[in-house]
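One chain of protein is taken out of this complex; the other chains stay put.
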C-alpha cells in the first residue's frame, strides 16, 4: 500500500465524517432540493473529464473525456437550476402580509 | 505557496469542520471531562517529540525531544486517567435500584 | 497541479461543505446553492488553469452543449423531479465510467497501471456504469416508460449475485495483472448488465429509495475517480455526495420500517392486487356541503397530505382552503410524514410551490401528541402514512412504521377516489372508523368543491 494512497484515504475519511454530519443536519423540509443539489455536486466528475479531454493524449481518450464533460455539464446546469427553482418557493410568511 | 502546504491545509480544514461539529454535540453534562479528554488528546505532540528524540541528530535536539516526550507523556497519562475517573461517576439510575 | 489550482480546489471544497451546511435551514438554503455554484466554478476554473491542458475548444463546445441540454432539464414539472434526478445520475455515472475507461487505455501501454491505480479504476468503472444503467432503468420506471411492477424470475438473486461475484473476480484478476486487457470490456459489460438486473425486481414505488442509493454510488464513483487522478477535491465532493445518498435512503427505509435488503431484493409491490380484495365493511361518506360545514365549525384542523395530493396536483386548491379556514379563525396546520408522497420532502416542496408558509408544516413527531385535541384531521390522498394498523396489527406489512395519528382526531375526513389501497397495497381500517367520513373524488376537484362551498358558491378559479 503506497503512502500516497493512505494520504488520499485520510482525506476520504475526514470528508465522510464531515459529509455524514452535515447531511444529517439538513432540514427535513428540504430533502427534495437536497437530492438535486447533491446531484449537481456529484457532477464534480467534470474535473476529471476536463483533465482527460484537455490533455488530449489520444483521440480515444479525448473523445471519452469530451463526452464526460458534456454529461457532467448537463448535471451541473440542471441540478443547480432546479434546486434554486424549488428553494425559491419556500416562504415563511404569507406573501404580502 | 507549495502544494505540499496546501495539501496539509486541506487536511486542517476538513479536520476543523469535523472538530467543530463533533464538539458541538458533546453532552453539556460532560463538559468538564471533555476538557481533560481534549487535554490528553492535545498531548499528540508526543509524536513530534518522539521523532525528534529518536532521530538523535544532535545532543541538543535529543535533549529537547526527550523533555518534550516527558511533558507529553505526563499529559497523556493524567488526562486519560482523570477523564475516566470522572466519567465513572456518571450514573443514570439509583445505585442498586 | 500548480499551487493556484490546488488553492482553487481548497476553497471549492470549503464552499461545497458550506453549501450543504446552509441547507439546514430554508432561510439560508438559497445561499447554499450560490455557494455550490461558486464552488463548482472554482473547481472548473482551477482545472482549466492546469498547465497540461492543451486544447480548450472541444471543452468549450461540450460546455455549451451540456448547458443547452441542462437548462430545459431543469424546467420539468415538480412531479417529474424524481425521474430527472435519476436521469442525471445516469449521466454522472456515465461520466465516471468514461473517464475510468479512458485512463485505463491511456496507462495500459505506458506501464503506469500500478496496483493501486488499477484497483481504483476497477471500482470507478463498476460503480460508474452500474449507476448509469441502473439510473436509466429507475428513470424509465418512474416515467412509466418501463413496467413499474417488479419483474422477477426464478433464482433471480442467485443469478444477480453470481454475476456480481464474477465481476468482482474479474476486477481482482485485472488488479493482479492489469495487462490482461481483454478482461476490461467484459468488466464494463458486466457492470452495465448488473445495473439493469439490480433494478428489474424493484417496484416503481420503491424507486425513490433506489435513486438515493444510486446518488450515493455516483458520489462513490467520483471518489474512486479522485483516487485514480489523485485529486482531493474529487474525493471530498464525492464523499459529501455519497453520504447524502446514504443518509436519505436510511431515513426513507426507517420511516417505512423496512430494511435495505427488503427494498433491494424484496420485490415489494407485487402482492398489491391480492391484499386489496378482502374489503368488506362499509365506510361512511359525506357530501362537500357537510364537509365544508364541519371544517368551518372546527377550532383546529390538521391537513395530512399524501401521494394522492401530488398525483392530483391539489396543492393550490389546498392553499385556497387554508385561506378560507384561516379567514374564519380556524387554526390550520399541515402534518408532514417523512415518507408521504414518493420522495423525501415531496409534500414540503409541493406545499411550498402553492406558497403555503413553511412554518405551518409540522413534522410527524411534533404533531402526534396534539392529535387527540384536534377537531378535524383532513387526509388528502394519504393512505399508508395514516394507517393505524402500523401501530397495533403485528401481521400488517407496515407494522412498526411510524404513522401520523389521524385516527385520534375528533373527526377524520379522507379524500380519495375509491377504496383502493395505497403504496403498500393494504386496506386501511381508518376509513371504516366511526369518526371517519370519506370524501370520494379526485383531490383537486374535491378540495375545489370545499373551497367553493365556503366562498359561498362563487367561482374560485
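Per-chain residue numbering starts at 1, and chain names A, B and C are given in the order in which the chains are listed.
As a working rule, a residue touches a chain if its C-beta (ideal position, glycine included) is under 8 Å from a C-beta of that chain, and two chains touch if they have at least 3 such contacts.
Everything numeric here is computed off the predicted structure, so don't read it as measured data.
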Checklist outcome for this item: Among displayed chains, the one left out touches A, B
Checklist entry - So which bits of chain A touch the chain we can't see? => result 1-3, 6-7, 9-10, 13-14, 17
Next on the checklist: In the complete complex, the non-displayed chain touches which residues of chain B?
Outcome noted: 1-2, 4-5, 8, 11-12, 15-16, 18-20, 22-58, 60-62, 64-95
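Just so we're on the same page, only the chains that are shown with their structure count from here on.
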Item to check | Chain at maximum distance from chain B, centres defined as averaged CA atoms | outcome: C
Checklist outcome for this item: Between the Cα centroids of chain A and chain B the separation in whole angstrom comes to 34
Item to check | Separation of mean Cα positions, chain C and chain A [Å, integer] | outcome: 16
Checklist entry - On chain A, where are the residues touching two or more other chains? => result 11, 15, 18, 22
Next on the checklist: If a residue has to touch 2 or more other chains to count, which residues of chain C qualify?
Outcome noted: 17, 232, 236
